[in-house]
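Missing here is one protein chain; the remaining ones are kept as they sit in the complex.
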Amino acid sequence: MSRYPAPEIQDLPDDIRAKVLEVQEKAGFVPHVFLALARRPAEWRAFFAYHDALMTPETVGRESGLTKGEREMIVTTTSAANHCLYCVVAHGAILRIYEKKPLVADQVAINHRKADISARQKAMLDFAMKVCLKSHEVEDADFAVLHAHGFNDEDIWDIAAITAFFGLSNRMASFSNMMPNPEFYVMGRVPKEKK
Amino acid sequence: MSRYPAPEIQDLPDDIRAKVLEVQEKAGFVPHVFLALARRPAEWRAFFAYHDALMTPETVGRESGLTKGEREMIVTTTSAANHCLYCVVAHGAILRIYEKKPLVADQVAINHRKADISARQKAMLDFAMKVCLKSHEVEDADFAVLHAHGFNDEDIWDIAAITAFFGLSNRMASFSNMMPNPEFYVMGRVPKEKK
Amino acid sequence: MSRYPAPEIQDLPDDIRAKVLEVQEKAGFVPHVFLALARRPAEWRAFFAYHDALMTPETVGRESGLTKGEREMIVTTTSAANHCLYCVVAHGAILRIYEKKPLVADQVAINHRKADISARQKAMLDFAMKVCLKSHEVEDADFAVLHAHGFNDEDIWDIAAITAFFGLSNRMASFSNMMPNPEFYVMGRVPKEKK
Amino acid sequence: MSRYPAPEIQDLPDDIRAKVLEVQEKAGFVPHVFLALARRPAEWRAFFAYHDALMTPETVGRESGLTKGEREMIVTTTSAANHCLYCVVAHGAILRIYEKKPLVADQVAINHRKADISARQKAMLDFAMKVCLKSHEVEDADFAVLHAHGFNDEDIWDIAAITAFFGLSNRMASFSNMMPNPEFYVMGRVPKEKK
Amino acid sequence: MSRYPAPEIQDLPDDIRAKVLEVQEKAGFVPHVFLALARRPAEWRAFFAYHDALMTPETVGRESGLTKGEREMIVTTTSAANHCLYCVVAHGAILRIYEKKPLVADQVAINHRKADISARQKAMLDFAMKVCLKSHEVEDADFAVLHAHGFNDEDIWDIAAITAFFGLSNRMASFSNMMPNPEFYVMGRVPKEKK
Partner (left out) sequence: MSRYPAPEIQDLPDDIRAKVLEVQEKAGFVPHVFLALARRPAEWRAFFAYHDALMTPETVGRESGLTKGEREMIVTTTSAANHCLYCVVAHGAILRIYEKKPLVADQVAINHRKADISARQKAMLDFAMKVCLKSHEVEDADFAVLHAHGFNDEDIWDIAAITAFFGLSNRMASFSNMMPNPEFYVMGRVPKEKK
């Protein structure tokens, strides 16, 4: 699952084990990142606290001008620029589900300019890619472009912060050879059968 | 101080204000990052929890095979590769103080290959730069080089995680135009006078 | 389907229409490339003659030391390096089917170094990437590495020629905004039900 | 002449030998590419069919909005970007002859921005270089620039397709170490003496 | 001090020794470059003649539209792009002194876009960086931008020539491992005490 051995669920600290079991209950499996990082509990806690503050802002009492799908779009696109297998596959799956668009994850991962998304979303991803690849060149003109597409400064903080956080995640996953769970590859690709 | 207005100290949540005042007491001033990120308390808490887990491992009950100075060396070197003004200046200052070497921060920021550091430290920085710039190419051979210099796998995790975390920090500082406090530029450059 | 209007099937020259109908019969749909390029019949004929000479060598009386799956692996990997949406999606589908490995296409597209393939196949893809990105630096040492993995000079010609041909294909698809058929995205991801 | 042994003329299939002799008759020598690729007749036939469809469109019943010289200008410029010795030397020669400008080939190969060509031709080469180096970034704005210089969509297809085809040719020549015939280096550099 | 042994002062040719002693008298120490290059007197003389013609134009009877501080700003910024330890440290010191701004050298070396300098100076540095990194792409539009900021063609020559000359200097210093004198690191960082 990765270069570093992951702890067993039963050996985890209580708070971490609780979260892991909750995710397992919800998803049907435990995404590897939850176990792979758990070998260092303090880092695990900070990682997921940061993740939740950005990706589920409602859990910290904040609203975001980005949709859940847009947030995953940023993750998938910039993780592909960083060639991070784990994040592209795992977040691509979540993106497909949130957007109910089975093709969009592959599109943004390969070339977001060709994706079947709005012009506003392309501008969002252009900015995310700039933060990902050459953040030191971000300038007022970049903000102006995003404002013209209806993003406010808090939305722009969200785009940048999600890109920055997953840049961290990408490097941790790639350096440690974290492999995505097989389940992610196919999630959201075929419509669920109605019962 | 940055593109986004920072909150006033008196308006901060109690836990954050306490930490800010503690830092101010110790350093004599409040490093801008403590206020700049505080406009989003949940992200602030995650950021500093992560920071402390990596940079002061003893506070989370962990020992690190890297010295305090080596950790700052990694920050300064990779932040320079990301052209992050805030982190190079602030962590360069801390690096000079920890290492008691007034020249080392400028050396690693400009070209770590020419710095007056050990061969082991150069190998450490070579790996940090690889994680910083092309983490997807990390391979077994990189681990072997580090093992040969006496780093074990936990040390290597430290190098990678510090690089990854400050890659996040670099992007946040650059995108938001966070400026380093003037105090940092000169800290550790001249020997303190004895009393 | 692309920036340039595609001809209708009934308007195609006989030989091209016959091939298109044959493919439609076999695949259940007409891959867009067959129609998109048909607006220029002479180029269409050369393109598919070249394609078949490399990808189905048995049709021109030649055997290849590469398996069908390995040939598609080269296409998928190098097309991802060129950010070609059409070729990654279409040939990724064929790769999954030939290799009977539902995960392999996403793996090689994102980072072939992490893919679940043999060391021999990784060496093959390393060389393909070199031909794709900096062919002028190919040197004797590259041949030696491949020889050590059991590839002979004809196999190496195959790797290079497939890379070169799909570099052409990638540029045509990207410049003309050719979009992959939706069918490709999910092909080979879930095992076919037995009847 | 190249890393792979070339067949003797007398051993070639009839159609290929006929073409080779025709070229030899016309040029006074056999350009190496005709023999180097002939070791795989099916690929040879596809290669030259593609070449002729793009470079001598009148032979397939098509007219092009690009002049013969402009087509060679594209080949020379993009082959230099790919550092392909064979194609820069061979097509630089043809470019000099078609354009009757002894200096133009060296100029576009070294820096097309400084070449003694029209603004329209510089725009054509800017686009060719974009297709050559980052085709995934081609966008509507690129078409608009070319339209403003009088190129229509068929001309733009020509520019892209010639670039794409010679990208294939460059990679084949470089990987196989195909060397240009000495005759090419000096062709078109000095005015032919009148008889 | 460098990979190549430097001559002793007393062994220098008279003209070189005179200049070295003059610099020593003025600065309080001999900057390493004066000795490191002196092992080849003819190159030493050409180097410093060129240096003075650009950096102290009044000594050759010329006025420059750039201030002394601006000239050092160009050196510090482009030397950082070339990762030249010697030139960033030595000329950063002179820049701080001329501009009486203790922070500016670190700012332009790390990211000139964030430096506390005028818009005119940022445009000057943008152009210097273009000459440093991709001089072949300099075009009329670059001159127009500089003209709009009040630079004339002689000023632009100055910017380009200083960049070009220190590009030479950077390469000589880096290849030969020339180390900056320790004195430079702290010069201009703290206000001189009044007597």
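To keep things simple, chains are lettered A, B, C, D and E as they appear, and every chain counts its residues starting from 1.
One rule holds for everything that comes next: contacts are C-beta pairs under 8 Å (C-beta built on N, C-alpha and C of every residue); 3 or more make two chains touch, one makes a residue touch a chain.
This structure is a prediction, so every number in the text was calculated from the model and none was measured.
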Partner chains on view for the chain not depicted: B, C, D, E
Full-complex contact with the absent chain, from B:Lys19, B:Lys68, B:Arg113 or B:His149: B:Arg113
Given E:Pro31, E:Gly92, E:Gly167 or E:Pro180, the one touching the chain that is not displayed: E:Gly167
Residues of chain C in contact with the chain not shown: 136-137, 139
Sites on chain D contacted by the missing partner chain, in the whole complex: 80, 83-85, 88-89, 102-103, 106-107, 109-111, 114, 174, 177, 179, 182, 185-186, 189-190
Absent chain, residues of chain B that touch it: 111, 113-114
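One rule holds for everything that comes next: only the chains that are shown with their structure count from here on.
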Farthest chain (mean CA position) relative to chain C: E
Inter-centroid spacing, chain D versus chain B (mean Cα positions, whole Å): 52
Cα-centroid distance, chain B relative to chain C, in whole angstrom: 45
Residue numbers of chain C (touch at least two other chains): 83-84, 111, 114, 174
Touching pairs - complete list by chain label: A-B, A-C, A-D, A-E, B-C, B-E, C-D, D-E
